[in-house]
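For this view, one protein chain was removed and the others were kept in their places.
Letters A and B name the chains as they come in the text, with residue numbers starting at 1 for each one.
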Amino acid sequence: MPSPAVIEQFPHAHAARSELLLEGVSLECIRNDAVLFSGVSFALAPGEILHVSGPNGSGKTSLLRILCGLGLPERGEVRWRGAEIRSVFVDFVSRVQYVGHSDGISLDLTCAENLEFACALAAADPGRPLGEALDEAGLGHCSSVSARRLSAGQRRRLALARLLLIPADCWLLDEPFTALDPDGHALVNGFVRRHAAGGGTAVISSHEPVEAGGVPIRELVL
Amino acid sequence: MFTFLHKYGSPQHFYRLSRGLAPWFGGASALLFAAGLYGALLLSPPDYQQGEGVRIIYVHVPSAWMSLMVYVIMAAAGGVGLIWKVKVADAFARASAPLGAAFTFLALATGSLWGKPMWGTWWVWDARLTSELILLFLYLGYMALQTAIEDRRTAARAGAVLALVGLVNIPIIHFSVLWWSTLHQGPTLRPFAPPAIHMSMLVPLMVMAVAFMLYFAAVVLVRTRNELLELERNSNWARELAAEEAAR
Partner (left out) sequence: MSASARSGFGGVLRRDLLLGARQRSELANPIIFYVIVIALLVLAVGADAAVLDRLAPPVIWIAALLASTLSLDQVFHQDFADGSLEQLLLSHHPLAVLVAAKIAAHWLLYGVPMMLTALLVTGMLRLPDSALATLLATLLLGTPVFSLIGAVLAALTVGLRGSGLLLPLLILPLYVPLLIFSVGAVEDAARGLPVAGELYLIASVLALSICVMPIAAAAALRARLS
């Protein structure tokens, strides 16, 4: 954290800081006694996307877990609008949607019930009707089908439908393209483009490039 | 509190501090053990009811005290580690557990040894012995959880929650067992709490108790240091230290 004196010296620095949504400051992660990564820093303003890539085991999932507050970094901190996330945790998680490595879907619930539950946990009211989000994710015909009967790709789509339903400023997507068909890829890219155009930000870990039209994409290679 | 903990709670600082302190505690403990045992075995009189067998209380009572004290210390250290994320506290809690379990076991074993000549049986479901047995289970559970979780930081924080829950439960367990034993056995002989203890027995007992505490302090410091080294084996200070030791 810069001291207040520094901020007074450079008033613009302060203004610029408050515009940033998500920042990682020299993050280091240790898993099972091995350093996965260290000195990872980035800053995302509204409308910017961070694409995280790297070989298997390089810590992409760990980084995303740290960014959403599930994991603790060994060193460094994650900031939301300039404040350490744990100091503004309720505010932070109200504005963030995380789609993790596992989909977060209960197999014994139907698609609609899964989304209803996601809405019950969310801070904001759903921005649109549930059926519309399912339609757009390509699951319009499955609304009352048990999630157990969906394929892996369809489950992924259901997890991503949460993003469409619940308004959030920041998306943290861990391997969103896994198990998706080419049509699904295009779908996710489209979601991300629209999200960024609306002033949102996202961190996406993936082996594949994110193609989101004219949206600025920063690359981070672990 | 926070800044204090972080200044003196840095692994590096603690490592050097404990390396200086541990031998002093160990030495003092050895001296007091010698003095206490001399007082307990030679100077103090045999009990008019229990005869020479009474001398086992000089080991039994301090280890029973220690078993409870170590649990409280362990839970407190775990709580500090959990709330303020102090690594030293985590390592300290983890290092204390086997010692506490050993004290508990010693209290049980000496109680049992004492029971054979006094009660004519190795085990009596006396309230204190039973509480002590459950305390041993709590220690063993804590250690089992610590070993089951691979990541040490996760293990430390999970262990802290378990120790704190156990701490809340210990008074309730003790009270319930006490209630149970009065219900089932009627008032029993209270061998370890004679109405008034004579000075010739009290002094060696206290000396032994302090010797036990110092022993715990010395050993827990050494063990904490080992835990810290293992925990921090990737950090610069640990590597420098290893290089330093190797050069010596």
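In the analysis below, a residue touches a chain if its C-beta (ideal position, glycine included) is under 8 Å from a C-beta of that chain, and two chains touch if they have at least 3 such contacts.
As the structure is a computational prediction, the values presented were derived from the model and not from experiment.
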item	value
Full-complex contact with the absent chain, from A:72, A:152 or A:186	A:72
Selected residue (touches chain absent from view) among A:105, A:150, A:173 or A:196	A:105
Touching residue (missing chain; options A:25, A:122, A:145 or A:217)	A:122
Contact set of chain A toward the excluded chain (per top definition)	68-72, 90, 93-94, 96, 98, 100-109, 113, 117-118, 120-123
Where the unshown chain meets chain B, residue by residue	82, 134, 137-138, 140-141, 144-145, 148-149, 153-154, 157-158, 160-162, 164-166, 168-169, 172-173, 175-177, 179-180, 183
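The definition used in the following text is that only the chains that are shown with their structure count from here on.
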item	value
Centre-to-centre distance between chain B and chain A (centres being mean Cα positions), rounded to whole Å	47
In the complex, chain B residues that touch chain A	85, 150-153, 233-234
Chain A - residues contacting chain B, complex	30-35, 72
